[in-house]
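A single protein chain has been omitted from the complex, and every remaining protein chain is retained in its original position.
Then we have subunit A:
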């Protein structure tokens, strides 16, 4: 029962063009947060989830991209969702906590009681209003969304130990070398405005010690060679780790899906996760058809209303077809994302691939990935405006934008 006085704001961290280079070639021409999955730009998913927060006053997007890259997006999404969305540009790296501290005046403008912080490249069910209820019950300074993962993968993330009864965070460590716990930080938080006081304290004390464990030799060299400015504050190492065990941080555990969207391969997997979520939450968004008056659909498929798909094509499972794409007669699409303005000609086959904006795929051509989302060449990615000629086969390859392929390739990166 949120009181009508308790306003909330949300902050979504988006990174910048020099970060997230693993998302190339899709992010070469389009900022990663705007790359579509499940039919919408990546950042739409956390933004739409924020709509479920009671008394949400505003959403801030913080990143390193040029303002003009987000100007159009921000105004259209504000209009569409009827909630003000604003893009704030960081001009120099200040760390994940230093960045929100810099914009504290904006964030506190409406005097919110609750500040949500989300990472843009997290794929999950975003149970934000349940998190808020838990946060208010805990009465602490912050509540972290957590999930149990397998012990082998846990050390890629921030590992926490929480009290099973009070849910208090007892211990937090970022990317440990040895196993600490299988409960990890999902990158979704809710804080009280006290977070700014805490960050300020860290800055004033110059207490941002470099985490000496798990550094690459390059990082070690850099940390000796240059001193980090005091305003550089990382959320995990500098805020969460010291606060553990001080009755300030609590956890809320989700049992739904959770993934990080670090590579295009993962975006294909996460697109599938969101599509299957739509089947529960918004089934009207998904396509249906049996090949008689509309194309044959199997599994979770999303087709933009402006896309043209021939009735003899067979689509799915896990396919998303974006605006103005054209799918010709007898085409078979499985496990793929087809971006805007793509033209797929008759009898072509696309499996486990992402086809970039404005690309074209010729008759009887075959664009295929093996489907291992974690492998570098596990899916095939065609960048923007790639032309695959008739009958050409492309397997487990990455093709950079504006290429024309007239011979078949397998396991190659075509620059």
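The rule we apply is simple: a residue touches a chain if its C-beta (ideal position, glycine included) is under 8 Å from a C-beta of that chain, and two chains touch if they have at least 3 such contacts; residues count from 1.
Criterion: contacts and distances are computed from a predicted model.
> Of the options "Phosphoribulokinase", "mannose-1-phosphate guanylyltransferase", "Glutamine synthetase" or "Elongator complex protein 6", which is the UniProt protein name for the chain that has been left out of view?
Per the UniProt record, that chain is "mannose-1-phosphate guanylyltransferase".
> Per the definition of touch given earlier, which of A:106, A:304 or A:363 contacts the omitted chain?
Answering carefully, the residue with contact to the hidden chain is A:363.
> One chain isn't shown here. Among A:285, A:329, A:400 or A:414, which residue touches it?
A:329
> Which of A:347, A:360 or A:380 touches the chain that is not shown?
With A:347, A:360 or A:380 as choices, the missing chain is touched by A:347.
> Can you list, in ascending order, the subunit A residues touching the missing chain?
312, 314, 329-332, 334, 346-347, 349, 351, 363-364, 366, 368, 370, 391, 393, 395-396, 410
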